[in-house]
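Please read through the structure below; I'll follow up with questions.
Here the complex is missing one protein chain, while the rest keep their positions.
Labels run A, B and C following the written order; every chain starts at residue 1.
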Amino acid sequence: MTDHQAALRDIAAKLLGGGQVATFIGFRAGLDPSRPVPHFVRDASGAGALVINPFCGAGLARHVLEALEDGPVGILVRGCDGLGLERLIADGRVTRERLHLVAVACRGAVDPARARAILGRIPERAEVDAQSVALIAGEERRSVPRDSCLLGRCLSCVDPSPRLADTWLGEPLPSGQRDFEAVTRMERQPAEARYAFWSRQFQRCIRCYACRNVCPACSCRSCSLDDPELQERATGLADQFGFHFTRAYHVAGRCVACGECQRACPMKVPLSLLNEKFLKDIRDLFGVADPHRPSATEPLACYRPDDLESCRGEAR
Amino acid sequence: MRLLPSERLAEFRECLAAGGRLYGPVEVDGIVRFEELGGRLPAIEPGNPANSLKSFLHPQTEVVFDFEGGYTDVALRVPGPPAAQAIFGVRPCDAVALERVSRVLLAEPFADESYRQRREMTAILTVACREAGPHCFCRSVGVSPADGRGSDVVLYPADDHYLLEAVTARGLSVLLSAGALLDPAGDEAARAACQSTPVPPVRGLEREDLPARLEAAPYHPHWEELARRCLGCGACTFLCPTCYCFAMFDTVRGTRGRRSRGWDSCQFKDYAMMAGGHDPLPTRASRIRRRFLHKLSRFPAVQGESACVGCGRCAAACPVGLHLAGVLSELEEVLR
Amino acid sequence: MTAQPRLVGFACRWCSYAGADLAGTSRLEYPASVHLIRVPCSGRVDPAFVIRAFQRGADGVLVAGCHPGDCHYASGNLFARRRFALVKRFLEYLGLEPERFRLEWISAAEGRRFAEVIREMTADLERLGPNRKLREDP
Partner (left out) sequence: MPRIGAFICHCGLNIAATVDVERVAARARAIPGVVHAETYKYFCSQPGQEKIAEAIRSSRLDGVVVAACSPSMHEATFREAAALAGLNPYLVQIANIREQCSWVHSDRETATVKAAALVAAMVAKVRRDQPLEPIRLPVNPRALVIGGGVAGMQAAWDIAEAGHAVVVVEREPNLGGRMAQLSETFPTLDCASCILTPRTAEVARHPRIELLTWSEVREVSGYVGNFSVKIARRPAFVDWDRCIGCMLCQDKCPAPAPIAFEHGMGMGKAIGVSFPQAVPNRPVIRREYCRRFQGRKCQVCAKVCPVGAVDFEQAESCREEKVGAIVVATGFDVMPAAHFGEYGYGEYPDVIDSLAFERLNSSSGPTGGVIRRPSDGRIPREVVFIQCAGSRDPDRGKPYCSKICCMYTAKHAFLYRQKVPDGQAYVFYMDIRAGGKGYEEFVQRTVEQAGAMYLRGRVARVYPEDGRLLVEGVDTLAGTKVEVAADLVVLATAVLPREGARDLARTLKIAADEHGFYSEAHPKLRPVETMTRGIFLAGAAQAPRDIAETVAQASAAAAKALGLLTRGELAADPLVAEVDEARCSGCLVCRHVCPYQAIEPRELAARKVASVNPGLCQGCGACAAICRSGAMGLHGFSDKQVLAEVGAICL
């Protein structure tokens, strides 16, 4: 991935220089090398600040909303960003014509906190492949399993490459199938254990709305979660259940499974486990093969006359 | 000065628990938070738990009063005084933050009664730092890893024991109640070790002219740049130990109801919205600028010290890396 | 008076609400546990309504609409069918007992069936006891 950096800068500079885009969205170095931050380049001379490496963990799709106010947007797009943009396009929030997508295949982003814990110091570089991750600091190079240090959202990723692209950096990688293993495990728990689990998770929630604000499916101009009559401001357990139900339900059939909500949650509420439950049921009940990939009609905005009859029947 | 052998930590905990509810950092579901300790020992790791002390002194949501009645006759019921509590395993920066918040919330003649009562009923047992956490920068804002301000007791860790120092009278009585567990001895080395714990500095934060530099460039385009990146969530403010903004709200159930107050965030849209429809902070950029100016210029101007204690929570929490230390080092570049 | 479960029902005005009316005109007795809220169509029912009912102390929630194919608005119940198939499973995933939420098709002619559904659901809820999950403190 890192080897595409020069090409990326080049493309961004050309797009900006040629006036095709007013903003180019990518990453730039953060306070330390393991924490790049989303970056908005406004003129060709600034393209040199763009970086691309396995520490680029944040999703970029949501950022186009604000940036588009200044004109067409160029954006670095990985699989998750692509799905997020597809969502925004399907929701009518963004028009495809105003975007220039610079696509790159992504094998996963490193969680800087976990990497640091493994190395005992801030990693300077990382190399991610299909089997493992190499963390590098100074002379030290440690090869560790992917699940020990990648972001949770990347471990369950089946879309390394975006489906939409205007320019490619390198080659796309094949996509896979979600297995919903974690959901299945949760479903197998007894009801009381599930309730205890979710109570514990939701109790931690501080209602900072990071989950909503990073979500490419949560782009409403006005969110019902901000309406005190629809979502009271209280934070008792019942309110928290209501809040998390509503958040998850409002993205049911629309969630692109990018996992940004869970990454953004400062309290580590396993929000993806909620989203994925809806995705799994949409797959199983409505026969939508890849429910996280946006389609012309949302599964809850259509029906088949022969849809499953009544939802009484079997549990789950 | 007393010494607590490490193996007596559990007994010490029991002794604290006897005085009221006891909270401390524990790891649950892969996250370290202040929670009720129960039978667990505080998880003392470099850096801070995810949530801050304010959860216990200025809770996320608290009852102001319950009411009952109709439009004309309303009976109010104010909750009783808070119970005694102790928080064990606090880091010095968090305790200092309490002290900073208290300057606002306890300022007469408008002292916040609920906060005052809680503050009085809370014992803060701080564990000084021998190692900085991944996001720590306390020294850059004038806080030391061995800082005792805001604490009742400070524990200085050594290899097999803790040096305990009572900072306040409440702290002293805690030590007296645990007297049987403690060895009446000193260990200056333990304190000195913490005092010299290295903490990486944040560029620009230590500059004397920081407030002036910030105030001089209120419309600098970099605020807009930050606004593009910021997603407008409230993670930074809700986790910040010195953010104390709240909003009042009512929950009504028929003829009964409750007035509560809960955390509010200056990063939320409509935070400053006024009844007439005017919003002095209408844009994300204006809200971000307000936050940094408040922490680093306005609050110090009034209170004499920074409203940032360098705990690093905003850095840990921000989904887009837009936190105080990072922003300051960016500003250092662009304001040059 | 023995405390009986609290059952909140959302009934489409054309079929299920009329079915409940028919149970009335037919004098079919059923438990007073149920309180119906009249909505134009089962497709109008936002899951937020269901959650709110549980939060405020409902022991069970029923969403009732026209039989598929008979919707006064042609398709409302078919959207409701999909929506609540998901919602029901999701509530169970959060730990709620399956019996506490039901989606039923009750036509304007099915007064008897309405009474039967209420009796059945009330019996289930009595067996489960009061709901505490998702419920705010009284």
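Definition applied: contacts are C-beta pairs under 8 Å (C-beta built on N, C-alpha and C of every residue); 3 or more make two chains touch, one makes a residue touch a chain.
In this text, all values refer to a predicted model and were calculated from it rather than measured experimentally.
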Field: Omitted chain's touching partners, listed by label
entry: A, B, C
Message: Applying the definition given at the start, please give the residues of chain A touching the unseen chain.
response: 91-93, 219-224, 227, 229-230, 250, 297-298, 300-302
- prompt: So that we can see where the missing chain sits, which residues of chain B does it touch?
  reply: 69-71, 253-255
Message: If the hidden chain were put back, which residues of chain C would touch it?
response: 1, 4, 6, 8, 10, 13-14, 17-18, 20-21, 23-25, 27-32, 35-41, 43-46, 48-49, 52-53, 56-58, 66-67, 69-76, 79, 83, 107-109, 115
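The working rule: only the chains that are shown with their structure count from here on.
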- prompt: Looking only at which chains touch which, which shape fits best: line, ring, star, complete or other?
  reply: line
- line: Per CA centroids, the chain at the heart of the structure shown is A
Message: Centroid from C-alpha atoms only, then distance chain A to chain B, rounded to Å. What do you get?
response: 30
Statement: Averaging C-alpha coordinates per chain, one finds the centres of chain B and chain C separated by a number of Å equal to 46
Field: Cα-centroid distance, chain A relative to chain C, in whole angstrom
entry: 36
- prompt: Going by the touch rule set out above, which residues of chain A reach two or more other chains?
  reply: 234, 236
Message: Where in chain B do residues touch two or more of the other chains?
response: none
Query: Touching chain B in the complex: which residues of chain A?
result: 23, 30-31, 35-40, 58, 62-63, 66-67, 113, 116, 122, 200-201, 204, 206-210, 212-214, 226, 228, 232-236, 260, 263-264, 266-268, 270
Task: In the complex, go through chain A and note every residue touching chain C.
output: 186-187, 191-199, 224, 230, 234, 236-239, 241-242, 245-246, 248-249, 252-253, 274, 277-278, 281-282, 285-286, 299-301, 303, 305, 307-312, 315-316
Message: For a test of understanding, state which residues of chain B touch chain A in their complex under the given definition.
response: 28-31, 33, 50-51, 60-61, 134, 225, 227-229, 231-235, 237-239, 247, 249, 251, 260, 262-263, 265, 268-270, 284, 315-317, 319-322, 325-326, 329
